[in-house]
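All protein chains but one are shown in place.
What follows is subunit A.
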Amino acid sequence: MNLTLKIWRQKNQSDKGGFKEYKVSDISKDMSFLEMLDVLNEQLSDKGEDPVHFDHDCREGICGMCSLHINGKPHGPLQTTTCQLHMRSFNDGETITIEPWRATAFPVMKDLVVDRSSFDRIIQAGGYVSVNTGGVPDANEIPIPKRIADEAFDAATCIGCGACVAACKNASAMLFTSAKISQLAMLPQGQVERKERAEKMIAQMDAEGFGACTNTGACSAECPKGISLTNIARMNREYFSAVVSSENV
């Protein structure tokens, strides 16, 4: 396949940035999208041009490090991560537009690399069960119905990639935040801090500059892990019951 790539280039956080066009040829359908970018980068390096910077690590769809807005969609046309997208999803002669995630809370660091540390801070605000190492009960002393364990697991599979934010016209981080709040709200281990957790994580989410949720559902539709919108509904319930009973109000 021969392709034209329209890629966002930006030297650093303060640079204005803009699109640049590149051509790549002899791309095999079996290549992953990132391997196609590797080919481009080898080509650029050979010519002495700065390679296109993008984030990636596991290339197995699990670390959440890869990003990229491809032809207007986070992680491209399929509901998977960019690293798991293969070139057989594209056609010979096509022009592909590649941009970084766009959100105030995800500033661009260089080219396609963004800073997602706001997500870490949301987790730091309360995305945990406060137990120290040691001194915990035997694992089987906390029986959990399989259905609930499975549902909590589904919420826990979020990879923290940020596609939900990138997909949302308001750049809302509700899906990400609700996935963690839901996981812990469903499990017995999460009950003790349930209210406080919802309040604190949501407050942090707002403080980071993420937008509000207007129930468009683009986040879940683009989420590579299929994190469900029911998590947002659950989070709203959690939040509501937390604020009405909170000692902080």
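Convention: a residue touches a chain if its C-beta (ideal position, glycine included) is under 8 Å from a C-beta of that chain, and two chains touch if they have at least 3 such contacts; residues count from 1.
Everything below uses one rule, namely that contacts and distances are computed from a predicted model.
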Revision key, fill the gap. Out of "2-oxoacid:acceptor oxidoreductase subunit alpha", "Transport permease protein", "succinate dehydrogenase" or "Amino acid/amide ABC transporter ATP-binding protein 1 (HAAT family)", the chain not pictured bears the UniProt name "succinate dehydrogenase"
Revision key, fill the gap. Those residues of subunit A that touch the unshown chain are 11-12, 28-32, 34-35, 38-39, 42, 45-46, 48-51, 53, 55-65, 80, 84, 86, 88, 109-110, 113, 115-117, 119-120, 123-134, 136-140, 142-146, 149-150, 152-153, 156-157, 159-160, 183-184, 187, 189-190
